[in-house]
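A protein chain is absent from this complex, but the other protein chains hold their places.
A and B are the chain letters, set down in written order, and residue numbers restart from 1 in every chain.
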Amino acid sequence: MTRIRFQQSLEELKEQLLVMAGLAEQAIQRAIEAYRERDLSICDLVSEGELAINRLEREIDQAALDLLAMEQPMAGDLRFILSVIKINAELERVGNAAKSISERVRHMERMAAADLPVNIPKMAELASAMVRKSLQSFIEADADTARSILTMDDAVDAMNKAAFKSLIKVMEEQSHLAPQALNALMISRSLERVADHATNIAEDVIFWVEGADVRHHKSLIKDTEQQDKGGANAS
Amino acid sequence: MGVGIEVTNLNAWYGANHALQEINLNIPANHATALIGPSGCGKSTFVRCLNRMHETDPIARVTGTVLIGNLDIYNDITPVEIRRRVGMVFQRPNPFPTMSIYDNVAAGLKLNGYRSRHALDEIVERSLKNSALWDEVKDDLKKKSGASLSGGQQQRLCIARALAVDPEVLLMDEPASALDPVSTAKIEDLIFQLKAQYTIVIVTHNMQQAARVAEKTGFFLNGRMVEFDLTHKIFTNPSDKRTEDYITGRFG
Partner (left out) sequence: MAVLSTVLVVAPLVAIFVYLIYKGASSLSWAFFTEIPKPVGEVGGGMANAILGSAILLAVGSLIGVPMGISGGIFLAEFGRGTKLANAVRFTADVLNGVPSIVMGIAIYSLIVVPQGHFSAFSGGVVLGIMMIPTVCRTTEEMLLMVPNSVREAALALGVPNWRSVLAITVKTASPGIITGCMLAFARVAGETAPLIFTAFGNVGWNARLNEPITALPLQIYVYALSPYDDWHRLAWAGALVLIVLIVLAVSLVRYVTSRGVLKGAS
(Lines give C-alpha, C1' and ligand atoms only; values in the text may rest on other atoms or scores of the structure.)
Protein backbone atom coordinates (compact mmCIF):
# COMPACT_ATOMS: atom_id res chain seq x y z
CA MET A 1 0.00 0.00 0.00
CA THR A 2 1.41 3.36 -1.02
CA ARG A 3 1.26 6.59 0.93
CA ILE A 4 1.37 4.81 4.27
CA ARG A 5 2.53 7.90 6.11
CA PHE A 6 -0.37 9.86 4.68
CA GLN A 7 -2.81 7.13 5.72
CA GLN A 8 -1.44 7.25 9.24
CA SER A 9 -1.76 11.02 9.30
CA LEU A 10 -5.40 10.71 8.30
CA GLU A 11 -5.97 8.17 11.07
CA GLU A 12 -4.34 10.46 13.59
CA LEU A 13 -6.52 13.34 12.45
CA LYS A 14 -9.58 11.16 12.93
CA GLU A 15 -8.43 10.17 16.44
CA GLN A 16 -7.91 13.80 17.38
CA LEU A 17 -11.40 14.69 16.19
CA LEU A 18 -12.90 11.85 18.23
CA VAL A 19 -11.11 13.09 21.33
CA MET A 20 -12.60 16.51 20.60
CA ALA A 21 -16.02 14.94 20.24
CA GLY A 22 -15.64 13.20 23.58
CA LEU A 23 -14.76 16.46 25.27
CA ALA A 24 -17.74 18.23 23.71
CA GLU A 25 -20.16 15.52 24.70
CA GLN A 26 -18.75 15.45 28.21
CA ALA A 27 -19.21 19.21 28.45
CA ILE A 28 -22.93 18.94 27.65
CA GLN A 29 -23.39 16.08 30.15
CA ARG A 30 -21.67 18.07 32.86
CA ALA A 31 -23.66 21.21 32.12
CA ILE A 32 -26.96 19.36 32.41
CA GLU A 33 -25.82 17.60 35.57
CA ALA A 34 -24.94 21.01 37.01
CA TYR A 35 -28.45 22.14 36.09
CA ARG A 36 -30.05 19.14 37.77
CA GLU A 37 -27.89 19.23 40.90
CA ARG A 38 -27.50 22.99 40.98
CA ASP A 39 -23.83 22.28 41.64
CA LEU A 40 -21.36 25.11 40.99
CA SER A 41 -18.31 22.87 41.21
CA ILE A 42 -19.51 21.06 38.12
CA CYS A 43 -19.80 24.43 36.37
CA ASP A 44 -16.13 24.94 37.13
CA LEU A 45 -15.37 21.62 35.47
CA VAL A 46 -17.21 22.79 32.37
CA SER A 47 -15.12 25.97 32.27
CA GLU A 48 -11.90 23.95 32.51
CA GLY A 49 -13.06 21.59 29.81
CA GLU A 50 -13.73 24.58 27.55
CA LEU A 51 -10.02 25.47 27.57
CA ALA A 52 -9.10 21.98 26.44
CA ILE A 53 -11.70 22.10 23.68
CA ASN A 54 -10.39 25.40 22.32
CA ARG A 55 -6.81 24.19 22.35
CA LEU A 56 -7.76 21.01 20.52
CA GLU A 57 -9.75 22.94 17.92
CA ARG A 58 -6.64 24.88 16.97
CA GLU A 59 -4.49 21.76 16.83
CA ILE A 60 -6.93 19.92 14.60
CA ASP A 61 -7.27 22.86 12.20
CA GLN A 62 -3.49 23.18 11.98
CA ALA A 63 -3.05 19.47 11.34
CA ALA A 64 -5.70 19.56 8.62
CA LEU A 65 -4.14 22.62 6.99
CA ASP A 66 -0.74 20.93 6.94
CA LEU A 67 -2.17 17.85 5.28
CA LEU A 68 -3.85 19.97 2.61
CA ALA A 69 -0.65 21.82 1.86
CA MET A 70 1.78 18.93 2.02
CA GLU A 71 -0.06 15.93 0.70
CA GLN A 72 -2.23 17.27 -2.15
CA PRO A 73 -5.19 15.14 -1.12
CA MET A 74 -7.74 14.29 -3.76
CA ALA A 75 -11.29 13.00 -3.99
CA GLY A 76 -12.26 11.09 -0.84
CA ASP A 77 -9.20 12.19 1.10
CA LEU A 78 -9.87 15.81 0.27
CA ARG A 79 -13.52 15.56 1.28
CA PHE A 80 -12.51 13.82 4.49
CA ILE A 81 -10.12 16.54 5.55
CA LEU A 82 -12.62 19.24 4.63
CA SER A 83 -15.34 17.56 6.69
CA VAL A 84 -12.95 17.16 9.63
CA ILE A 85 -12.35 20.91 9.58
CA LYS A 86 -16.07 21.60 9.54
CA ILE A 87 -16.95 19.05 12.21
CA ASN A 88 -14.17 20.49 14.31
CA ALA A 89 -15.85 23.89 14.20
CA GLU A 90 -19.25 22.40 15.05
CA LEU A 91 -17.84 20.56 18.06
CA GLU A 92 -16.22 23.73 19.32
CA ARG A 93 -19.61 25.42 19.17
CA VAL A 94 -21.15 22.51 21.08
CA GLY A 95 -18.54 23.25 23.73
CA ASN A 96 -19.59 26.89 23.66
CA ALA A 97 -23.23 25.89 24.13
CA ALA A 98 -22.26 23.81 27.16
CA LYS A 99 -20.43 26.81 28.57
CA SER A 100 -23.50 29.02 28.02
CA ILE A 101 -25.66 26.50 29.82
CA SER A 102 -23.28 26.36 32.76
CA GLU A 103 -23.28 30.17 32.94
CA ARG A 104 -27.08 30.11 33.13
CA VAL A 105 -26.84 27.49 35.86
CA ARG A 106 -24.52 29.77 37.85
CA HIS A 107 -27.12 32.53 37.64
CA MET A 108 -29.98 30.22 38.51
CA GLU A 109 -28.14 28.86 41.54
CA ARG A 110 -28.51 32.23 43.22
CA MET A 111 -32.24 32.17 42.60
CA ALA A 112 -34.90 30.09 44.32
CA ALA A 113 -35.49 26.68 42.86
CA ALA A 114 -38.51 26.64 40.61
CA ASP A 115 -40.57 23.88 39.10
CA LEU A 116 -40.79 24.89 35.49
CA PRO A 117 -42.98 23.27 32.81
CA VAL A 118 -39.97 22.28 30.68
CA ASN A 119 -38.00 19.06 30.63
CA ILE A 120 -34.46 20.31 30.19
CA PRO A 121 -32.81 16.97 30.97
CA LYS A 122 -34.99 15.24 28.34
CA MET A 123 -34.03 17.78 25.70
CA ALA A 124 -30.41 17.47 26.72
CA GLU A 125 -30.56 13.71 26.38
CA LEU A 126 -32.01 13.95 22.90
CA ALA A 127 -29.47 16.56 21.80
CA SER A 128 -26.62 14.52 23.30
CA ALA A 129 -27.86 11.41 21.59
CA MET A 130 -27.86 13.26 18.29
CA VAL A 131 -24.27 14.38 18.79
CA ARG A 132 -23.21 10.87 19.75
CA LYS A 133 -24.95 9.36 16.75
CA SER A 134 -23.45 11.86 14.36
CA LEU A 135 -19.97 11.02 15.61
CA GLN A 136 -20.78 7.36 15.25
CA SER A 137 -21.78 7.88 11.66
CA PHE A 138 -18.41 9.60 11.21
CA ILE A 139 -16.48 6.71 12.78
CA GLU A 140 -18.31 4.19 10.63
CA ALA A 141 -18.48 6.40 7.53
CA ASP A 142 -22.17 5.55 7.40
CA ALA A 143 -24.27 8.04 5.46
CA ASP A 144 -27.56 6.33 6.32
CA THR A 145 -27.01 6.73 10.05
CA ALA A 146 -26.14 10.35 9.34
CA ARG A 147 -29.39 10.84 7.44
CA SER A 148 -31.45 9.54 10.36
CA ILE A 149 -30.11 12.37 12.51
CA LEU A 150 -31.55 14.96 10.14
CA THR A 151 -35.07 13.87 11.15
CA MET A 152 -34.27 13.74 14.87
CA ASP A 153 -33.69 17.49 14.72
CA ASP A 154 -37.43 18.07 14.23
CA ALA A 155 -38.23 16.61 17.65
CA VAL A 156 -35.79 18.88 19.42
CA ASP A 157 -37.10 21.90 17.49
CA ALA A 158 -40.61 21.05 18.60
CA MET A 159 -39.56 20.73 22.22
CA ASN A 160 -37.83 24.10 22.03
CA LYS A 161 -40.89 25.77 20.56
CA ALA A 162 -43.12 24.24 23.28
CA ALA A 163 -40.67 25.36 25.95
CA PHE A 164 -40.75 28.85 24.49
CA LYS A 165 -44.55 29.00 24.70
CA SER A 166 -44.87 27.60 28.20
CA LEU A 167 -42.04 29.65 29.67
CA ILE A 168 -43.41 32.88 28.19
CA LYS A 169 -46.71 31.95 29.86
CA VAL A 170 -44.90 31.45 33.17
CA MET A 171 -43.24 34.84 32.81
CA GLU A 172 -46.63 36.47 32.19
CA GLU A 173 -48.59 34.68 34.88
CA GLN A 174 -45.97 34.09 37.60
CA SER A 175 -43.74 37.12 37.22
CA HIS A 176 -41.72 36.29 40.34
CA LEU A 177 -40.44 33.26 38.49
CA ALA A 178 -39.51 35.32 35.44
CA PRO A 179 -35.72 35.22 36.03
CA GLN A 180 -35.70 31.44 36.33
CA ALA A 181 -37.98 31.09 33.36
CA LEU A 182 -35.78 33.35 31.25
CA ASN A 183 -32.68 31.39 32.10
CA ALA A 184 -34.45 28.13 31.40
CA LEU A 185 -35.49 29.55 28.04
CA MET A 186 -31.91 30.37 27.21
CA ILE A 187 -30.80 26.87 28.23
CA SER A 188 -33.48 25.40 26.01
CA ARG A 189 -32.24 27.50 23.11
CA SER A 190 -28.67 26.39 23.72
CA LEU A 191 -29.80 22.76 23.56
CA GLU A 192 -31.66 23.43 20.35
CA ARG A 193 -28.41 24.82 18.98
CA VAL A 194 -26.56 21.67 20.05
CA ALA A 195 -29.06 19.64 18.05
CA ASP A 196 -28.44 21.89 15.04
CA HIS A 197 -24.72 21.33 15.35
CA ALA A 198 -25.28 17.59 15.43
CA THR A 199 -27.32 17.94 12.23
CA ASN A 200 -24.52 19.90 10.59
CA ILE A 201 -22.04 17.22 11.58
CA ALA A 202 -24.31 14.64 9.98
CA GLU A 203 -24.46 16.68 6.76
CA ASP A 204 -20.68 16.95 6.74
CA VAL A 205 -20.40 13.17 7.10
CA ILE A 206 -22.73 12.67 4.15
CA PHE A 207 -20.62 15.09 2.11
CA TRP A 208 -17.47 13.16 2.95
CA VAL A 209 -18.91 9.71 2.30
CA GLU A 210 -21.03 10.40 -0.76
CA GLY A 211 -19.72 13.66 -2.15
CA ALA A 212 -23.26 15.03 -1.93
CA ASP A 213 -23.99 18.45 -0.47
CA VAL A 214 -27.28 18.04 1.43
CA ARG A 215 -27.18 21.26 3.40
CA HIS A 216 -30.04 23.76 3.56
CA HIS A 217 -32.25 21.17 1.97
CA LYS A 218 -35.55 22.65 3.12
CA SER A 219 -34.70 26.26 2.33
CA LEU A 220 -33.48 25.27 -1.13
CA ILE A 221 -36.80 23.59 -1.86
CA LYS A 222 -38.62 26.69 -0.65
CA ASP A 223 -36.40 28.84 -2.81
CA THR A 224 -37.12 26.71 -5.89
CA GLU A 225 -40.86 26.80 -5.16
CA GLN A 226 -40.78 30.57 -4.81
CA GLN A 227 -38.84 30.91 -8.06
CA ASP A 228 -41.44 28.76 -9.79
CA LYS A 229 -44.25 30.85 -8.30
CA GLY A 230 -42.55 34.06 -9.39
CA GLY A 231 -42.20 32.62 -12.86
CA ALA A 232 -45.85 31.64 -12.91
CA ASN A 233 -46.88 35.11 -11.77
CA ALA A 234 -44.76 36.80 -14.35
CA SER A 235 -46.27 34.86 -17.25
CA MET B 1 -10.71 28.10 -34.37
CA GLY B 2 -10.61 24.72 -32.66
CA VAL B 3 -12.74 21.74 -33.52
CA GLY B 4 -14.12 18.85 -31.54
CA ILE B 5 -12.73 15.33 -31.70
CA GLU B 6 -14.94 12.27 -31.78
CA VAL B 7 -13.34 8.90 -31.17
CA THR B 8 -15.35 5.74 -31.75
CA ASN B 9 -14.29 2.20 -30.95
CA LEU B 10 -10.63 2.97 -31.28
CA ASN B 11 -8.29 0.00 -30.92
CA ALA B 12 -4.55 0.13 -31.39
CA TRP B 13 -1.93 -2.57 -31.58
CA TYR B 14 1.84 -2.49 -31.54
CA GLY B 15 2.53 -5.84 -33.09
CA ALA B 16 0.74 -8.25 -30.81
CA ASN B 17 0.38 -5.79 -27.94
CA HIS B 18 -3.22 -4.56 -27.74
CA ALA B 19 -2.29 -1.12 -26.53
CA LEU B 20 -5.71 0.57 -26.72
CA GLN B 21 -9.04 -1.18 -26.26
CA GLU B 22 -12.41 0.15 -27.38
CA ILE B 23 -11.81 3.81 -26.68
CA ASN B 24 -14.87 6.00 -27.05
CA LEU B 25 -14.47 9.67 -26.34
CA ASN B 26 -15.73 13.11 -27.31
CA ILE B 27 -13.24 15.88 -26.84
CA PRO B 28 -14.91 19.30 -26.83
CA ALA B 29 -13.71 22.12 -29.09
CA ASN B 30 -11.87 25.10 -27.65
CA HIS B 31 -11.33 23.38 -24.34
CA ALA B 32 -8.36 21.76 -22.73
CA THR B 33 -8.82 18.07 -22.04
CA ALA B 34 -6.37 16.21 -19.85
CA LEU B 35 -5.55 12.52 -20.06
CA ILE B 36 -4.11 10.96 -16.93
CA GLY B 37 -3.09 7.47 -15.97
CA PRO B 38 -0.13 5.40 -14.83
CA SER B 39 2.86 4.67 -17.04
CA GLY B 40 2.05 2.39 -19.90
CA CYS B 41 -1.69 2.90 -19.68
CA GLY B 42 -1.97 3.96 -23.31
CA LYS B 43 -2.59 7.67 -22.99
CA SER B 44 0.43 8.61 -25.10
CA THR B 45 -0.49 5.96 -27.66
CA PHE B 46 -4.00 7.39 -27.80
CA VAL B 47 -2.81 10.90 -28.41
CA ARG B 48 -0.48 9.73 -31.16
CA CYS B 49 -3.45 8.10 -32.85
CA LEU B 50 -5.04 11.53 -33.12
CA ASN B 51 -2.39 12.78 -35.53
CA ARG B 52 -1.42 9.38 -36.89
CA MET B 53 2.07 9.69 -35.45
CA HIS B 54 1.80 6.14 -34.17
CA GLU B 55 2.18 5.11 -37.83
CA THR B 56 5.86 6.06 -37.72
CA ASP B 57 6.26 2.72 -36.00
CA PRO B 58 5.96 0.06 -38.70
CA ILE B 59 4.30 -2.51 -36.44
CA ALA B 60 1.50 -0.18 -35.36
CA ARG B 61 -2.10 -0.87 -36.38
CA VAL B 62 -5.37 0.89 -35.67
CA THR B 63 -9.08 0.14 -36.04
CA GLY B 64 -12.00 2.39 -35.30
CA THR B 65 -12.86 5.94 -36.24
CA VAL B 66 -11.40 9.28 -35.33
CA LEU B 67 -13.31 12.33 -36.49
CA ILE B 68 -11.63 15.68 -36.15
CA GLY B 69 -14.16 18.34 -37.00
CA ASN B 70 -16.09 16.26 -39.49
CA LEU B 71 -13.02 14.74 -41.03
CA ASP B 72 -12.37 11.01 -40.76
CA ILE B 73 -8.64 11.23 -40.30
CA TYR B 74 -7.98 7.65 -41.27
CA ASN B 75 -10.01 7.61 -44.47
CA ASP B 76 -10.48 11.14 -45.72
CA ILE B 77 -6.93 12.48 -45.63
CA THR B 78 -3.28 11.46 -45.56
CA PRO B 79 -1.14 11.35 -42.43
CA VAL B 80 0.91 14.30 -43.68
CA GLU B 81 -2.20 16.43 -44.12
CA ILE B 82 -3.70 15.60 -40.74
CA ARG B 83 -0.45 16.57 -39.05
CA ARG B 84 -0.78 20.04 -40.51
CA ARG B 85 -4.12 20.37 -38.80
CA VAL B 86 -3.22 18.64 -35.58
CA GLY B 87 -0.03 19.95 -34.04
CA MET B 88 2.06 18.19 -31.45
CA VAL B 89 4.38 19.26 -28.67
CA PHE B 90 6.58 16.60 -27.14
CA GLN B 91 7.77 15.76 -23.67
CA ARG B 92 11.36 16.77 -24.28
CA PRO B 93 11.69 20.07 -26.15
CA ASN B 94 13.05 19.23 -29.62
CA PRO B 95 13.88 22.38 -31.59
CA PHE B 96 15.77 21.75 -34.82
CA PRO B 97 19.40 22.01 -33.76
CA THR B 98 20.82 23.51 -36.95
CA MET B 99 18.21 26.23 -37.27
CA SER B 100 17.86 29.69 -35.82
CA ILE B 101 14.88 30.65 -33.69
CA TYR B 102 13.24 32.25 -36.70
CA ASP B 103 13.81 29.23 -38.91
CA ASN B 104 12.56 26.89 -36.24
CA VAL B 105 9.24 28.66 -35.95
CA ALA B 106 8.95 28.98 -39.73
CA ALA B 107 10.06 25.39 -40.36
CA GLY B 108 6.61 23.91 -40.77
CA LEU B 109 5.77 26.53 -43.38
CA LYS B 110 9.08 26.71 -45.20
CA LEU B 111 9.36 22.96 -45.51
CA ASN B 112 5.98 22.90 -47.13
CA GLY B 113 6.88 25.41 -49.76
CA TYR B 114 5.82 28.67 -48.20
CA ARG B 115 8.06 31.40 -49.56
CA SER B 116 6.59 34.82 -48.93
CA ARG B 117 9.15 36.61 -46.76
CA HIS B 118 6.81 39.25 -45.45
CA ALA B 119 4.11 36.77 -44.52
CA LEU B 120 6.62 34.51 -42.80
CA ASP B 121 7.91 37.39 -40.68
CA GLU B 122 4.38 38.12 -39.60
CA ILE B 123 3.54 34.52 -38.81
CA VAL B 124 6.76 34.01 -36.85
CA GLU B 125 6.07 37.09 -34.76
CA ARG B 126 2.48 36.13 -34.13
CA SER B 127 3.38 32.57 -33.17
CA LEU B 128 6.11 33.69 -30.80
CA LYS B 129 3.72 36.15 -29.19
CA ASN B 130 1.08 33.46 -28.83
CA SER B 131 3.58 31.25 -27.08
CA ALA B 132 4.75 34.02 -24.74
CA LEU B 133 8.30 33.92 -26.08
CA TRP B 134 8.42 36.98 -28.32
CA ASP B 135 9.71 39.46 -25.79
CA GLU B 136 12.55 37.21 -24.77
CA VAL B 137 13.88 36.47 -28.24
CA LYS B 138 12.76 39.25 -30.58
CA ASP B 139 16.25 40.69 -30.88
CA ASP B 140 17.98 37.39 -31.59
CA LEU B 141 15.59 35.73 -33.98
CA LYS B 142 18.10 34.91 -36.66
CA LYS B 143 21.27 35.07 -34.66
CA LYS B 144 20.62 32.50 -31.99
CA SER B 145 20.02 28.85 -32.62
CA GLY B 146 16.97 27.14 -31.22
CA ALA B 147 19.14 24.89 -29.12
CA SER B 148 20.80 27.76 -27.25
CA LEU B 149 17.64 28.63 -25.28
CA SER B 150 16.79 27.36 -21.81
CA GLY B 151 14.56 24.31 -21.41
CA GLY B 152 11.41 26.29 -20.73
CA GLN B 153 12.13 28.64 -23.61
CA GLN B 154 12.81 25.72 -25.93
CA GLN B 155 9.46 24.23 -25.11
CA ARG B 156 7.71 27.51 -25.82
CA LEU B 157 9.66 27.64 -29.07
CA CYS B 158 8.29 24.22 -29.95
CA ILE B 159 4.81 25.46 -29.16
CA ALA B 160 5.34 28.47 -31.41
CA ARG B 161 6.58 26.16 -34.15
CA ALA B 162 3.46 24.04 -33.83
CA LEU B 163 1.19 27.09 -33.83
CA ALA B 164 2.82 28.61 -36.89
CA VAL B 165 1.14 26.14 -39.22
CA ASP B 166 -2.22 27.22 -37.80
CA PRO B 167 -3.58 23.88 -36.58
CA GLU B 168 -7.03 23.34 -35.21
CA VAL B 169 -5.94 20.98 -32.49
CA LEU B 170 -2.85 21.02 -30.33
CA LEU B 171 -1.68 17.78 -28.75
CA MET B 172 0.69 18.07 -25.83
CA ASP B 173 2.44 14.97 -24.56
CA GLU B 174 3.59 15.77 -21.02
CA PRO B 175 4.79 19.19 -22.15
CA ALA B 176 6.08 20.37 -18.81
CA SER B 177 7.46 17.18 -17.30
CA ALA B 178 11.04 18.14 -18.17
CA LEU B 179 10.67 21.70 -16.87
CA ASP B 180 11.10 23.49 -13.55
CA PRO B 181 8.05 24.83 -11.64
CA VAL B 182 8.32 28.38 -12.96
CA SER B 183 8.55 27.25 -16.59
CA THR B 184 5.72 24.83 -15.92
CA ALA B 185 3.55 27.64 -14.60
CA LYS B 186 4.29 29.70 -17.70
CA ILE B 187 3.32 26.82 -19.97
CA GLU B 188 0.12 26.28 -18.02
CA ASP B 189 -0.84 29.94 -18.26
CA LEU B 190 -0.15 29.67 -21.97
CA ILE B 191 -2.46 26.68 -22.35
CA PHE B 192 -5.16 28.69 -20.66
CA GLN B 193 -4.85 31.43 -23.26
CA LEU B 194 -4.53 29.07 -26.20
CA LYS B 195 -7.81 27.37 -25.38
CA ALA B 196 -9.70 30.25 -26.93
CA GLN B 197 -8.29 29.50 -30.36
CA TYR B 198 -7.42 25.81 -30.32
CA THR B 199 -8.65 22.52 -28.99
CA ILE B 200 -6.01 21.23 -26.63
CA VAL B 201 -5.39 17.68 -25.52
CA ILE B 202 -2.77 17.32 -22.85
CA VAL B 203 -1.30 14.09 -21.60
CA THR B 204 0.07 14.39 -18.13
CA HIS B 205 1.01 12.22 -15.22
CA ASN B 206 0.90 15.29 -13.02
CA MET B 207 -2.63 15.37 -11.72
CA GLN B 208 -2.32 18.78 -10.20
CA GLN B 209 -1.46 20.09 -13.65
CA ALA B 210 -4.51 18.40 -15.15
CA ALA B 211 -6.58 19.94 -12.40
CA ARG B 212 -5.15 23.38 -13.09
CA VAL B 213 -5.61 23.57 -16.85
CA ALA B 214 -8.28 21.17 -18.09
CA GLU B 215 -12.06 21.37 -18.03
CA LYS B 216 -12.44 17.67 -18.68
CA THR B 217 -10.19 14.80 -17.72
CA GLY B 218 -9.99 11.20 -18.87
CA PHE B 219 -8.44 8.44 -16.80
CA PHE B 220 -6.69 5.67 -18.73
CA LEU B 221 -5.76 2.31 -17.27
CA ASN B 222 -4.29 -0.71 -19.05
CA GLY B 223 -5.34 0.49 -22.47
CA ARG B 224 -8.90 1.35 -21.51
CA MET B 225 -10.52 4.60 -20.67
CA VAL B 226 -12.00 4.10 -17.24
CA GLU B 227 -13.66 7.43 -16.66
CA PHE B 228 -14.11 10.69 -18.55
CA ASP B 229 -15.77 13.60 -16.83
CA LEU B 230 -15.49 17.20 -15.72
CA THR B 231 -12.12 17.70 -14.09
CA HIS B 232 -13.46 19.00 -10.83
CA LYS B 233 -15.67 15.96 -10.49
CA ILE B 234 -12.86 13.52 -11.23
CA PHE B 235 -10.72 15.09 -8.55
CA THR B 236 -13.34 15.64 -5.84
CA ASN B 237 -15.72 12.74 -6.34
CA PRO B 238 -14.84 10.25 -9.09
CA SER B 239 -17.40 7.61 -10.03
CA ASP B 240 -15.04 4.69 -10.46
CA LYS B 241 -13.05 3.24 -7.60
CA ARG B 242 -10.05 2.66 -9.86
CA THR B 243 -9.97 6.37 -10.61
CA GLU B 244 -10.18 7.17 -6.91
CA ASP B 245 -7.37 4.73 -6.12
CA TYR B 246 -5.15 6.25 -8.76
CA ILE B 247 -5.65 9.88 -7.90
CA THR B 248 -5.30 9.32 -4.17
CA GLY B 249 -2.13 7.40 -4.83
CA ARG B 250 -3.48 4.18 -3.36
CA PHE B 251 -2.45 1.88 -6.20
CA GLY B 252 -0.99 -1.44 -5.18
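Note that in this section a residue touches a chain if its C-beta (ideal position, glycine included) is under 8 Å from a C-beta of that chain, and two chains touch if they have at least 3 such contacts.
Here the structure is a predicted model, which means the values were calculated and not measured.
Student: Would you mind listing the shown chains in contact with the chain that isn't displayed?
Tutor: Output: missing chain touches B.
Student: Which of these, B:K43, B:R161 or B:K195, touches the one chain of the complex that we don't see?
Tutor: Only one of B:K43, B:R161 or B:K195 touches the chain omitted from view, namely B:R161.
Student: Which is it among B:N9, B:N26 or B:N112 that touches the chain not included here?
Tutor: B:N112
Student: Write the list of chain B residues that the hidden chain touches.
Tutor: Counting over the whole complex, chain B touches the hidden chain at residues 51, 53, 56, 80-85, 87-88, 90, 92, 94-100, 107-108, 111-112, 143-145, 147-148, 158, 161-162, 165.
Here, only the chains that are shown with their structure count from here on.
Student: Based only on mean CA positions, could you tell me how far chain A sits from chain B in angstrom?
Tutor: Here the centre of chain B sits 51 Å away from the centre of chain A.
Student: Write out the stretch or stretches of chain A touching chain B in their complex.
Tutor: 1-3, 6, 72-79, 211
Student: Tell me, which parts of chain B touch chain A in their complex?
Tutor: Residues in contact with chain A: 207-208, 234-238, 243-244, 247-252.
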